[in-house]
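Here it is, the structure, as structure tokens.
Only a single protein chain was left out; the remaining protein chains are all shown in position.
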Amino acid sequence: MVKEKIRILIIHGPNLNLLGSRQPEIYGTKGFDNTFEHLKTLFPNTALSYIQSNIEGELIDKVQQADGKFDGIILNAGGYSHTSVALADAVAAIKTPVIGIHISNIYKREPERHTDLLSKYCVGTITGLGLKGYELAIRYYIEK
Amino acid sequence: MVKEKIRILIIHGPNLNLLGSRQPEIYGTKGFDNTFEHLKTLFPNTALSYIQSNIEGELIDKVQQADGKFDGIILNAGGYSHTSVALADAVAAIKTPVIGIHISNIYKREPERHTDLLSKYCVGTITGLGLKGYELAIRYYIEK
Amino acid sequence: MVKEKIRILIIHGPNLNLLGSRQPEIYGTKGFDNTFEHLKTLFPNTALSYIQSNIEGELIDKVQQADGKFDGIILNAGGYSHTSVALADAVAAIKTPVIGIHISNIYKREPERHTDLLSKYCVGTITGLGLKGYELAIRYYIEK
Amino acid sequence: MVKEKIRILIIHGPNLNLLGSRQPEIYGTKGFDNTFEHLKTLFPNTALSYIQSNIEGELIDKVQQADGKFDGIILNAGGYSHTSVALADAVAAIKTPVIGIHISNIYKREPERHTDLLSKYCVGTITGLGLKGYELAIRYYIEK
Amino acid sequence: MVKEKIRILIIHGPNLNLLGSRQPEIYGTKGFDNTFEHLKTLFPNTALSYIQSNIEGELIDKVQQADGKFDGIILNAGGYSHTSVALADAVAAIKTPVIGIHISNIYKREPERHTDLLSKYCVGTITGLGLKGYELAIRYYIEK
Amino acid sequence: MVKEKIRILIIHGPNLNLLGSRQPEIYGTKGFDNTFEHLKTLFPNTALSYIQSNIEGELIDKVQQADGKFDGIILNAGGYSHTSVALADAVAAIKTPVIGIHISNIYKREPERHTDLLSKYCVGTITGLGLKGYELAIRYYIEK
Amino acid sequence: MVKEKIRILIIHGPNLNLLGSRQPEIYGTKGFDNTFEHLKTLFPNTALSYIQSNIEGELIDKVQQADGKFDGIILNAGGYSHTSVALADAVAAIKTPVIGIHISNIYKREPERHTDLLSKYCVGTITGLGLKGYELAIRYYIEK
Amino acid sequence: MVKEKIRILIIHGPNLNLLGSRQPEIYGTKGFDNTFEHLKTLFPNTALSYIQSNIEGELIDKVQQADGKFDGIILNAGGYSHTSVALADAVAAIKTPVIGIHISNIYKREPERHTDLLSKYCVGTITGLGLKGYELAIRYYIEK
Amino acid sequence: MVKEKIRILIIHGPNLNLLGSRQPEIYGTKGFDNTFEHLKTLFPNTALSYIQSNIEGELIDKVQQADGKFDGIILNAGGYSHTSVALADAVAAIKTPVIGIHISNIYKREPERHTDLLSKYCVGTITGLGLKGYELAIRYYIEK
Amino acid sequence: MVKEKIRILIIHGPNLNLLGSRQPEIYGTKGFDNTFEHLKTLFPNTALSYIQSNIEGELIDKVQQADGKFDGIILNAGGYSHTSVALADAVAAIKTPVIGIHISNIYKREPERHTDLLSKYCVGTITGLGLKGYELAIRYYIEK
Amino acid sequence: MVKEKIRILIIHGPNLNLLGSRQPEIYGTKGFDNTFEHLKTLFPNTALSYIQSNIEGELIDKVQQADGKFDGIILNAGGYSHTSVALADAVAAIKTPVIGIHISNIYKREPERHTDLLSKYCVGTITGLGLKGYELAIRYYIEK
Partner (left out) sequence: MVKEKIRILIIHGPNLNLLGSRQPEIYGTKGFDNTFEHLKTLFPNTALSYIQSNIEGELIDKVQQADGKFDGIILNAGGYSHTSVALADAVAAIKTPVIGIHISNIYKREPERHTDLLSKYCVGTITGLGLKGYELAIRYYIEK
């Protein structure tokens, strides 16, 4: 009998489509496309999906629609991490577990980035470990 | 002469499409569809409309477009109640009266849900009376 | 077999005896006596009672004594809403459900009126819908 | 034609019945009875009344009942000055002007005494001038 | 020569008349009557008195009247502990020492119960030791 | 033997030279010159002086120089009341008593006007009684 | 050789499509269409573009897409100015300079409008100068 | 008939006499003299005046004296912008309109510079556009 | 059959080794040695132990090691009461009940002493009753 | 040539020696010994060390001594995470990178656990992923 | 060749002209004149100057004018230390180093004296060491 692949969805919030060109001193020079290809190679037995939106409500849609269709969500909500009770509500409303990711160490930055409204509804959060954080989160879902 | 029906629009914000499945210990197990049918039966001489969106800006669009086309709006803005100055601006900008609704008693919940930025621009607010709150709000518009 | 009347007690806190003469631009020009008569006419199968006191401890007495003797309380605690942990304790201590009422929209007024210490112990709260709020609260108890 | 006497009511709040014995290093050693007699002698053409209560709601009653029956109220609300929205509401609700009095300089004392919730509804406030403050307040009403 | 009995007054504030029925998971199932009888048996050489009121100003009256007539006061001010500057003033105004009591551990409860305005004017405070706290307070007065 | 006149200095801070023309809905339409003449007439046996400056440091100079040369100072520090620790220091540094005056009721105005840094170093403060406040303050010095 | 036109994009956020009808006592009675035509006439050698959206994420899209395609952006983010870290991130992420505009003087309005999260990433901000502000911002880009 | 020149007064507060030498990474290397000459050339039909003072009270004097003698004031109050209620009072007290200027973007700097007490009494404020801001403000007065 | 002695451990935190010499106006002139001997005499059927350390981590060690070996702990954590989440964690981690003691009335002292991080994990707290507090706490354990 | 093993030090702060027995509903039932053995098996080419202390200053010693002797530190500072500027200083003072770990999701717990003073000096932080977090941190050091 | 004397300017702010007479329990009984003579004797090879002003703007003038003309400034800004962004700006604007002095220990006094806005622009600050602080500051400049 064939074991089914673990299904993981990576959701990116606002401005993360600019990775690689935006403020490279903070976010590095690598776009996410390469990273995503690398992750697929690294975890061949995992079904990885990826979406991005700058629109808060579309992210809420995505989180809702993913419920039950994936085994785990990896959510980097960008600037909405700090302000969106509504997106936090969506994370709280679904049963599929969510891991929060911050590429940069938000605690080295401005005060308005030190509060993450989503974190209390997530399983956990990985902060400041760069693009490596995505790989670690996938590994958590596979091996936990 | 025929008296025209009172036109009332119910606007639902983020995650309220999940009513009935989301956190039933807070929001109950009934979806809004049944409630809406029930309300139409209860108020046969009222023209009831209903829309939902997870997108803050679409809600602003809806509020703007409703101005002058309805006699009253019933707005449950969900998580945007606590964070959206822009949606509050839309409520302030129109002439059609708005009643705010919270299905759960937000004051029994986390501190970030205790502030409702929209309330000061609404006629009033009904909090914690469950789905019954919608019926009471409609009655306010009909009988006031 | 005769169904018993639902018993509802309306409790009014400080300065609400002045309704109709006090700050009419906020509270309107109608005294509560007319409203109470109107409510009795409107709900003939409901046993409505009404008391008012300016004294915080008397209101606590009333709330305590109402426990088990009424099916629902409608409490407009006036200025004590914003300051009285002791009255909130009384609401928390009894089993009879309580609905809070604010005639005016307290969120349009001074900051010291934006916090309602009682609300978290109430079933729910109706704010800003004027004297109509009392009728809606009764209806909630009758029809819920 | 005989000019009517100006009618002034002095209302004292909690613990002010202890004047003369309570913390004399703050409030002095004179009880209020002597002061009141002195004021009557000083202003023979003024009708002066005086009441005291430790009960917040009774003070509200007194303020309400004085409305229209006096030409001016002098209110030393003691500890309720710092906590009572309800008593402040009573001051706001009546048309008779109210002058607030603090015998001691509340700004030299603990922080919880630095806020006076009543002051914004009073005509004005006299603070720290001891029992002399009552005389000055009466003079204001007579001569303004 | 006969040594006089030590005179101790227990003063109970709002809602403490409900002990035994109110929120038993917090306050236990014992009413205070049994406790008071037990205390009288336990300390036969002490003159114990007990009064309760829900009215803030009556509590102030009681505190004032007790001054000099008792050797010690045990004051559980209930909800007024957290809000009443006026009752705190009464405690500060008298010479008879006061021990504050909280039956439950107020620091395990809501934030508005974490501040006790009276405590700084009391000799000391016993918190969270249930009805046993009254016995310990009496013992303090007898044996100190 | 001739009793010496009581010497009183009135010090006016910034913008009070505009009395009568500035925001008459707040400050009235009377300039201070008339008031000062009126006060001199009213208290013929008192030596009244008056100075005004818009410059914080000059006001400090004046307060310092007045020490010992006057029997009482009446200080309306205008906007510096709310911000000047340095002027408050000057009041604290001298032995001559100071009464603070606010013509308008500062508690009815913006929040930044609700704190008066000078008040704790003054004997007392008269607020909101208009130009009458100056007369009452003089009377306090003469009759106390 | 022909000098290229300076390309400037005006971006309008939520509710600014209502200019001219919305709260005219704050925003005036002129819609933005006339203003935009007037600006094109006034600056014939400048390529002016204009877009509006009520949706936060679409505004982020617009800001991102404008990068490198315009010489300057004029951004009136409406209510999102006060709450959107995500839109501020977009402004920070691009190289094209941005000038923030507020038509009304936000400091005369409610406290939640006093903080502008975008301003620190803008070149500068023009506040309270009405529709004239747009012209001044264009002039800044042309002449700086 | 000859149209009179528009009269505009530029008032500079503390440390602005150091422009060109002080912290050039923030304020640039140009002194204000050149700028002022440039402005006079640019607006030959406008009567431009300019004064500077480091003394808060002198700035208040200047603002008062300018009332009615100029058609507009351009006020860069430097550090007093953040602390002076008294200078704000002067702006509020006069009828001549005032535009506030900040050469640097104060929102990129320390928190104590993020609040501008004067702004609510000004017509509007131009922030962060360097010395160009003065020209834009003049243009506002001429063309509005 | 012999009933086992109740085992109680008294733990003293920083600076409590100085009792009797340190700030006697606050802590009295008695060292703890006498008190401890007195307690052993008073409760001959109780096994009393006593340890003191100035080192936060050693106190954590002691609390951990006491778990299950004692029937009750009496903990006066001194200055660590106000700052140590780690010591509070140790109290929360063990099953043996802990009573907190403050010899002085901490609410009469500086604000940084008004918060006790340990109290919510303790059974209860005795504050301000001097060295008598230890005896009362022992009695609670014996008689509860 | 033989590649040297990567040297990693795991440092545990207060109460983490109780893992497996302390509050298992939060921290699980596994002690750290098994986990540490498992990690050594999992990463045979890595030199793993482990120390624990309840004493803040010993943790500082350990962090200092590890500098240059390890390639990476994994630090779970327990309760000191929220209060120790001194331990944060040690992390800031050394060159060896540090990853912070929280086994539980601190954002689901009490407010005093929501601030992590160390995080801004760490490379990054892994929160809420249980004992799995240690494995992910090691992997980060090996593979980055 | 003759080594030039080090030039040091002592600047005193408001009320420091009163040293010796003002609140001697805080500031001692010695005027500054004696101290200044003593300092000149103590450091014969140093050129010491001294000025005082009560006027904030004059102090700004002095600080500006001292730039480049002295090798070090010793600034006791008195009450302006706590409120003057403008004076802090002057310190930031100049190249000559500044040492701040507080004669008394400001941390033992009222909260409004605990913040020193100038300190972050100074080289350093000496607090609470009385008039000796001036000598130590001079020594720092000579020997550093």
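Order of writing sets the labels: A, B, C, D, E, F, G, H, I, J and K. Residues in every chain begin at 1.
Here, contacts are C-beta pairs under 8 Å (C-beta built on N, C-alpha and C of every residue); 3 or more make two chains touch, one makes a residue touch a chain.
Since the structure is predicted, the reported quantities are computational estimates derived from the model, not experimental observations.
Although it is not drawn, the missing chain touches I, J, K when the whole complex is taken into account. Across the entire complex, the residue among K:23, K:96 or K:127 in touch with the chain not shown is K:127. When the whole complex is considered, the residue among J:47, J:92 or J:142 that touches the unshown chain is J:92.
For chain J, the residues touching the absent chain in the complete assembly are 55-58, 60-61, 64, 83-90, 92-94, 117. By the touch criterion stated above, the residues of chain I touching the omitted chain are 13-15, 17-18, 22-23, 53-58, 78-80, 82-83, 112-113. Against the chain not shown here, chain K presents residues 99, 105, 107-108, 116, 119-120, 122-130, 132-133, 135-136, 139-140, 143-144.
The rule is simple: only the chains that are shown with their structure count from here on.
Note on connectivity: the fewest chain-to-chain touch steps from chain C to chain K number 3. The chains in contact with chain A as well as with chain H are G. Identification of common neighbours of chain E and chain I yields an empty set. Listed candidates were A-J, A-B or B-G; the one reproducing the E-I interface, defined as more than half of contact pairs identical by residue number, is A-J.
Relative orientation of chain B with respect to chain K corresponds to a rotation of 180°, obtained by superposing CA atoms and rounded to a multiple of 5.
Looking at which positions face the partner, chain A and chain J present mostly the same ones, since more than half of the interface numbers are shared.
Annotation: 48 Å between the Cα-based centres of chain E and chain J.
Averaged Cα coordinates give chain A a centre that lies 64 Å from the centre of chain F.
Shared contact sites, meaning residues of chain B that touch two or more other chains, fall at 55-58, 83. Under the contact rule stated at the top, the pairs of chains that touch are A-B, A-G, A-J, B-C, B-G, C-D, C-E, D-E, D-F, E-I, F-H, F-K, G-H, H-K, I-J.
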